[in-house]
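Heads up, one of the protein chains got dropped from this complex, but the rest are sitting where they should.
So that you can tell them apart, the chains are marked A, B and C in the order they are listed, and the count of residues begins at 1 in each.
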Amino acid sequence: MSKIQTFSSFVKRLIIIIVGLLITLTLLFSLLAYFVPSVKELQDILLSSFGNPSLMLNYLDQKGLGLNSLFFKVVVFPGFTWAALIAAEIIWFERKFLAKMQMRVGPLYAGKIAGLLQPIADVIKLVFKEIIAPSSSDKWFFLSIPIIITSIAAALLAVLPVSEGWIIMRSDVSVLIIFALVGFVPIAVLLGGWASNSKYPFIGALRGLHQMIAFEIPMLISTLGVVLLTGTLDLVNIVYAQSNIWFILLMPIGAFVFFTCMIIELERIPFDLPEAESEIASGYLTEYTSMAFGNLQLGVYIRFYAMAGVFTTMFLGGWYGPQILPNGFEIANQVIWFTIKTLLVMILAIVLRGVNPRVRIDLLLRMGWSSLLILSFVNLFLVILILQTELSQIFGV
Amino acid sequence: MVFIIKLLSSIISGMNQVFKRRMTFRYPDQRLFIEGDGYKYDPKTGIGINGYRGRHILYLEKCTGCSLCVMMCQGISQAIEMKNLPNKQITVNKKSMFPQIDYSKCVYCGFCVDACPFEALFETNEYELVSYDRESLLFTPEQLAIPPKKRPEPTVNLKYGDSDVYHG
Amino acid sequence: MVETSNTESTLIEREQKLAADLKSRFGDVLEITIKSKRIKIKVKSERLLDIANYINNELGFDHSTSVSGVDYPNSKEFEVVYHLSTYGREDFRDIVIAFSTRISRDEPKTLSLINIWPSVEYSERETFEMFGIIFEGHPKLEKLLLPEDWNDIPPLRKDFKPPGR
Partner (left out) sequence: MSKLSLSVGPQHPGSGHMRIILTLSGDYIIEAIPDPGYVHRGEEKLAEYRNYIQNIPHLERPVVLDATGAIFPYVLAVEDLMNIIVPERAQFIRVIMAELNRIISHLYYMAIYGIFMGHSTMFMWPVGDREVFIDLANTIAGQRVTYAFLVPGGVRNDMPEKVKEQADKACNYFEKRLIEYEHIFMNNPLFEKRTKGVGILPKQDAIRLGVVGPTLRASGIKSDVRKDDTYSIYNQLDFEIPVSNACDSWSRAWIHMEEMRQSMSIIKQCLKRIPTGPVKLNLKQIKVPPGESYSRVEAARGSLSYYLISDGGKVPYRVRIMTPSFRNLITIPYIMKGVMLADMPPTYWGIDYWPVEADR
């Protein structure tokens, strides 16, 4: 086989592989169809419903894979694909937005309009790179970290109420579930830093641990404010409680504390000490290459979307919003409002990234343990004040 | 409280920049316009004439082959050597020796132009000298004699808006 | 003997006063030439330290800008030149004293003035590795810029020919 010299020969090789795969699979599949009955039945459905897709849909319904089945919710709509798509486009938007703020152009050539397909181009590039686990590192732990971090991020989506109907798992302790999952991430970061067994990732991992442990407490107390106000731990009920007033108006301090802690949890620029390039050469991510690194980035950005979603459900009134679409589409209207608010929260975090330098670890911890903690207690006091006096009737909570 | 005010002021100044025009221009489609036609030197008054110092241009009929430019460049980057062009018969240049410039070494300081007493060697504002191998960067006297072709059309230069700068 | 350069003789009465003051104190060992804003003092090497102390404390030249070695192979000598300037004294800020001593070329040894002017630490180390002049009393006289495995003679000496010359 000739060596790949130019880009065109690479694309040619790619197409040959894909076409080859398709042909072999269809051959194999049609062979299979003659022996396995259910597959044969599926093949008839395929041939007969070639005309109208509705036949296919209700076949899937029978099989439990239909539009409102759990499989569809987990895999497609409010679940992983939807979050991965948003995460990919947020990466594109962040690079384009920061570029515009910095007088430059940002991604341009991938995808005809303004580099829209840049994230997909990155994924393709990463997929073809070689995964290198350093020889001195503990190989299996090292390679399991990206999977762990991405799965934690995806698990967070389970309890996120995108709209009234569209929620994967409605449980009455969903706030606890979220904080249980968020608690896993520092352990995975430490494992990652420790497994790559080299000086800089280890310092990065220790810093990550310090940072994340220090900021769960103010975050918990600010959510305590919300839970006290609504009396439930179920995110959907919290959203119902905000039908006539959003909690951000009731407790701005709690929202500010939660937003800051969220950015610290996600290690965004003002607080991205674990991967501070100029000091410790991108901390615990240093040793990861190709799809391991790609997976980690995907996990980071899905967690970013999930935490922004939690912030909107708790403080910005989830899916409530004026009716834009004609009244036949309430559910779609709710989904649109939820997504707009989440994207706004993410854009604010991106603006903060463009505007601030990095904070030093002791300033971060001092700020966390002293100012944020006190602010969250003040917020708690205000919430109790609202509850006990007749203010709660006024706000209709 | 001062912390919040200062943070807001830096956010506002960051957001202002989002609505201004970009500084970068897309090089292969747009090219930077440089006016004038390069740096020249007038040996009589000993003063150079302002211009961009890019690729050299050699007027073969004026060059006497005195290799003063070679001696000057010897101490800087040894980029110029003399080359014999047998088919070129110039009255002033009996041995028909002409300078050839190796642009993988040249630092574009323009002292060879200052050293030439016969106004045979000037510089043009041609700056696009890229090649895949070093040999093609060695410009023979004939190549140096060809004046650079006009720059393809979409040329941009620095323009000043009221509070932003862009290449338009 | 004080020679003054011919052109701006009117401008330099400050320098002349300084030179006269130095002459009166260390008359015999000094040889001073003056230019506007520049004084060159050649010193015989044995009274080096107390002249340097005098310049630093009384005249107020509190830091050294550079230490340079100069190689004179035909007269078999090295010259070590300390350039001194001042921040403390506003009126002398534009004067630079070049304080130089001559040492023999075969065994180049001189006293390090690091205790008087700490700012000469790296300059002296550089002059040591470039010329081979040993500064006695320098706490850490090692190579500064040259690579560790430099086994040739000190490069800035005149008899070191760079490759290709």
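Some observations on this one:
To be clear about the criterion, a contact is a pair of C-beta atoms (placed from the backbone, for glycine too) under 8 Å apart; a residue touches a chain by one contact, two chains touch by 3 or more.
A quick note: this is a predicted structure, and the numbers were derived from the prediction, not measured.
Touching the chain that is not shown, out of A:Leu98, A:Ile145, A:Ala188 or A:Ala292: A:Leu98 (per the contact rule at the top). Interface residues of subunit A facing the missing partner chain: 98, 101-104, 199, 269-270, 272-273, 276-279, 281, 354-363. Although one chain is not drawn, its touching partners on subunit C can still be listed: residues 7, 35, 37-38, 40, 62-66, 68, 70-71, 81, 83, 85, 87-88, 93-94, 96, 98, 117-119, 121-123, 130, 143-147, 155-156, 160, 162, 165. Contact between subunit B and the unshown chain involves residues 2-3, 6-7, 9-10, 12-14, 16-17, 23-24, 34, 39, 45-53, 72, 74-77, 107-111, 114, 123, 158, 160, 163, 165.
The criterion applied here is as follows: only the chains that are shown with their structure count from here on.
Contact counts per chain pair peak at A-B.
Summarising the inter-chain layout, the chain whose CA centre lies farthest from the centre of subunit C is A. Taking each chain's centre as the average of its CA atoms, subunit B and subunit C sit 44 Å apart. The distance from the centre of subunit A to the centre of subunit B, with each centre set as the mean of the Cα atoms, comes to 51 Å. Centre-to-centre separation between subunit A and subunit C, using Cα means, comes to 67 Å.
Residue positions of subunit C touching 2 or more other chains: there are none. Within the complex formed with subunit A, the subunit B residues making contact are 7, 10-11, 14-15, 17-18, 20, 22-24, 26, 164. Against subunit B, the residues of subunit A that register as touching in their complex are 97, 99-105, 108, 351-352, 354-356.
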